[in-house]
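Note that this complex is displayed minus one protein chain, with the remaining chains in position.
Per-chain numbering from 1; labels A and B assigned in written order.
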């Protein structure tokens, strides 16, 4: 504690001396001291991520060079990656994954944004928000059971269609590609729009009331206000929502696994399911690891492309 | 913003933060180790299974076992089958493995036995043979890898057609003895807008049920050769089986392929479905879900024209882990497993048949099947799921699921061609 106090005093003196020279951008502390501070703030997060996530991933990546059945392993170099390229199922699951990325960017993100803004201007918006957020709180198994109820051949959707005289529109929703991927994206929209909605609401809180007021005085209204003022001001949160949407959709696993197990055949498989099936159903740990390395490369590339301008923070007004 | 104000709020926040940290620390220090992964008490053997709802059955059997071998069972269930397989494989080489492991027979057993994670229990089979508990060379062969046995039979199930007795009475039909009679029931039910047969499998292993039934029913020897990799999926009997299957679909014999077996009790009770071809191991679940013993019947499906009567058999495996903490005790328990007193306790819970033909549970449907098998000396075949290398089966089952979505003759041709391509590739991989 003594040391800290002295340090603080030193900072005070030094910053006081520099005050006349313009805005201070960083505390002038000793390099070592600064490193210790930074280290103390960063270390827990970095250490946890490294030890429990990055290292296990590295182990898996190393495994992709082996022909490994989970019990015994034989080094095969890049053979797993070569057979990946010639696997027709791999192309299909890549295509499905792309559908998921596009679908969840269009539906939950856009709907979340619209609903966040819309429910503000409606007095009973809280009711609507609750309706949209509840599904996010439900567990995956409840969601899967529910959507099975809705989508199976004698399920609620088909029952309703025939009850209202649209029997001709009945479908085997989960049994044919690409319909099954599309309806599963809809199911995910139902579940995850609430999350996007909440994040956008937090973003809306950061917009200063003066900004809105100033725009209103300038005559901005309705759609114009939305596009010209609210959307740009929401950018930091949009980055979070879109960034997570890209990452999560590339990793889509749970809902597909619970509703179709990637089937019929391998029709609705995503990359994460291909990896899971190869690793844990077929016990080809090496091949599954190769799929996961490819998947990770895709996710890293996609999120880097999206986030690279975000990573260097544009620092407030002082920058 | 003054320094003094700041430090005051800081100390309050620091207090809050430290009390929070303290609470978290307290919560963590009260954290527990799992009761099951602690070293088990001296007279208890741990048992891994993929079915938590069997735990009380294992405990019943364990009480009988403790009189014979001195050890009770502590079952540990992992609910998801692929997670279960993965945990068994991963834990096999660590200290966290169980003493006893539930597994599958046939090639699934060979797959892990040749990796060396299971103990040799040939002595248990010798003893069962000597005491007359189980003298079944075909069954024993499906527990064998390189001439030694690596597990004892947990149960022995037959694939039979379950049917609703009240509904059969209402339709005015009887248990079929020929394929024609069977088709007559299908047509009668269909004409009354009742689903004749519930058959799931759009996204599960259940797509292999009708395939194995029809191939084995048409030509039992061919089925044995096909699953042993000696014949082709494009050979006549296999193509014929697909034709019969496709034809049944055309007659409206089957439900939509996304039906689930857990819907069956309600469908039977409400008279919406007449029959379902399934393993007898599911009998207990059907009865627990509310079907009455008196209303549930079962029969062996008559062979299609040109075929002979034969039945598909499924048998679970009780294996001893090579790394077991109490390997000696586990081996002794495996030897005692087929003792009739243990089997009675266990099958009484399961309401399924034992590998010991003298132990039959008191359930009408199961008794009917067993009586038919014993009276007619029906030849038996290992279920498709275990009858070939696992990777081949998993892929072919997916092909069959795709066929069930589109059960046309042209799709049938594509399906057998794809299955054969995979067979050639995977048999080579298996033997390498």
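Methods note: a contact is a pair of C-beta atoms (placed from the backbone, for glycine too) under 8 Å apart; a residue touches a chain by one contact, two chains touch by 3 or more.
Quick note on the criterion: contacts and distances are computed from a predicted model.
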* Structure fact -> Among "Carbohydrate ABC transporter membrane protein 2, CUT1 family", "Polyketide cyclase / dehydrase and lipid transport", "Dihydroorotate dehydrogenase electron transfer subunit" or "Imidazole glycerol phosphate synthase subunit HisF", UniProt's protein name for the complex chain that is not shown is "Carbohydrate ABC transporter membrane protein 2, CUT1 family"
* **Sole residue of B:122, B:232 or B:269 that reaches the chain not shown, by the stated touch rule** => B:269
* In the complete assembly, which of A:56, A:77, A:167 or A:232 touches the absent chain? -> A:56
* List the chain A residues touching the unshown chain? -> 4, 7-9, 11-12, 15-16, 19, 23-27, 34, 37-38, 40-42, 44-46, 48-57, 59-60, 70, 111, 115, 117-122, 124-142, 145-147, 149-150, 152, 154-156, 159, 190, 193-195, 198-199, 201-202, 204-207, 209, 212, 222, 225, 230, 236-237, 239-240, 243-244, 247, 251, 253-254, 272, 275-276, 279, 285, 289, 292, 295-296, 299-300, 303, 307, 310-319
* Structure fact -> Residues of chain B touching the missing chain are 1-3, 6-7, 9-10, 13-14, 17, 20, 24, 27-28, 31-37, 51-54, 76-81, 83, 86-87, 90-91, 94-96, 259-263, 265-267, 269-270, 272, 282, 284-285, 288-290
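Going forward, only the chains that are shown with their structure count from here on.
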* **Gap in Å, rounded to a whole number, between the CA centres of chain B and chain A** => 37
* To do: Under the touch definition given earlier, write down the residues of chain A that touch chain B in their complex.
  => 69-72, 148, 152-154, 172, 174-176, 260-267, 276-277, 279-284
* Structure fact -> Residue positions on chain B within touch of chain A in the complex are 82-83, 85-86, 89-90, 92-93, 111-112, 115-117, 202-204, 256-260, 390-391, 394, 398-399, 401-402, 404-405
